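Got a structure for you, questions after.
Of the protein chains in this complex, all but one are displayed in their positions.
Right, subunit A next:
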Amino acid sequence: MTDVMADRSAVGPDPEVTPGAASGPRPAPPTRRQARRRGQLVAWAFLAPFMLAFVLFVIWPLIHGIYLSLTDQSLTGTGGSFIGLQNYSEALSDAVMWRSIGNTVWFTVITTVPLVLFALIMALLVNTGLPGQWLWRLSFFMPFLLASTVISQIWVWIFNPEIGAANEILSAVGLEPIAWLQTANVDLISIAIATIWWTVGFNFLLYLAALQNIPTLQYEAAAVDGAGPWRQLFSITLPQLGPVTGVILVLQMLASLKLFDQAYQMMDGNSSESSRPIVQYIFEAGFVGYRFGYASAISYIFFVLILLVGITQMIVLRRRKEDS
């Protein structure tokens, strides 16, 4: 009760009222210990629910995962004794793991470029203001709303070697049919095609939003100077989209590296050498092979891969920002 009073009397120059960065000079903070303590309490009351979940479901697993990776823990509860770095040394000499990392990186390479390029082309075309905005947005973005299960089922059907639409089309134009998901190395490309179709809409929306933020004045000025449509595209639109492209690239590469859902489902759980991504190998080691310790070690190798890519991109983006 007294706390409340103290808080109220402190309203004017209350140090807790001063916003983080939003406002100008702060009023001189009165040295009211009580008010300050209460402020801390209030802050923690706001923070508590999120921080509790954060610690329980992110921080703790992150730490516990390190410990698990140093044991021979199994899913069935047996094992659990400390074995040092054995899991890591096994993983690093595990050909299947390296193949999975290779597949994941290859998938990232073959999806990122089309996912950025198609998205850009779609957004540029839609942004010209051609009639039918509603329909274009629906066509390109709708697949993104579908669950991985749904798109996997649709594409497994399209890629069916005997009766699928993909081969029907190939034979209609006189090409040899392909066993899309049953041929080594082609399988991952097929998964990439489905993925591009599925997720390009997200990048498309990001580009569209960015395009609509470019001030029209710039175009008007350019037009006055006699710049034609192509000139405007290359000297205004594309340069302005530079930063957005950076963000989309980062998001896209990180998303592609996390491939699992559609790869697992399109192969119906039967992973092939050439299509198994690293996350699926974590899953198989942990939930098929029951080796939680080993799976944790691979998880950390995967995490390091993500960190490396993420940090590299951040450095590149920052440098480019400084340059310009």
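Note that a residue touches a chain if its C-beta (ideal position, glycine included) is under 8 Å from a C-beta of that chain, and two chains touch if they have at least 3 such contacts; residues count from 1.
The rule is simple: contacts and distances are computed from a predicted model.
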Remark   = The chain not rendered here carries, per UniProt and among "Tat (Twin-arginine translocation) pathway signal sequence", "Sarcosine oxidase subunit gamma", "Carbohydrate ABC transporter membrane protein 2 (CUT1 family)" or "Carnitine transport ATP-binding protein OpuCA", the name "Carbohydrate ABC transporter membrane protein 2 (CUT1 family)"
Key: Of A:146, A:175, A:238 or A:316, the one touching the omitted chain in the full complex   = A:146
Task = Over the whole complex, note the residues of subunit A touching the chain we left out.
result = 4, 7-8, 11, 14-23, 39-40, 42-47, 49-51, 53-54, 56-62, 64-65, 68, 73, 75, 118, 121-122, 125-150, 152-155, 157-158, 160, 162-165, 168-169, 172, 197, 202, 205-206, 208-209, 211-214, 216, 219-220, 223-224, 226, 228-229, 232, 247, 251, 254, 257-258, 260-261, 265, 268-269, 279, 282-283, 286-287, 292, 295-296, 299-300, 302-303, 306-307, 310
